[in-house]
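All protein chains but one are shown at their positions in the complex.
Take a look at subunit A:
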Amino acid sequence: MDGREVPVPTPETKHFWDGTARGELLLQRCDSCRAVYFPPRPFCPACASRTVSVFKASGRGQLHSYTISHRDVPGYKAPYAIAVVELEEGPRLMSNIVDCPQTPEALRLDMPLEATFRQISETIWLPQFRPAGARP
């Protein structure tokens, strides 16, 4: 829409992006060894089992680390944080922290976060995070 990078789902990741369009953050769990993992793939990275299940994550997590970019890119006006969020279920994923000043003072490591979903194209909703309990 604005020249920004838009994910192109593959057969192995389509369920994830279908989930975010419904406002759900989906993870996968191995039915054999119970490992929870991300990014999506139809087999377990811990034990190689092909018997895995998709489940809805809580959407809760903590701010693991981040940088604050001071360069504008399509879809982003500097300064903005590029963050890694550790989900309650264990896996980490890259994201942005929204509804929060993009400053070191406001962005405290380990602060509790909750998922929110932003539409960036006709079909893609990007999972982002905001401080837990923050008003959008």
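Here is the rule we go by: contacts are C-beta pairs under 8 Å (C-beta built on N, C-alpha and C of every residue); 3 or more make two chains touch, one makes a residue touch a chain; residues count from 1.
Note that in this section contacts and distances are computed from a predicted model.
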item	value
Chain not present in the shown complex, as UniProt names it (candidates "Molybdopterin synthase sulfur carrier subunit", "Sodium:proton antiporter", "Succinate dehydrogenase" or "Thiolase")	"Thiolase"
Residue, one of A:S32, A:S49 or A:S69, that touches the chain absent here	A:S69
Absent-chain interface as seen on subunit A, which is shown	4-10, 13, 39, 64-71, 73, 75-76, 79-80, 82-84, 92-96, 104, 109, 120, 126
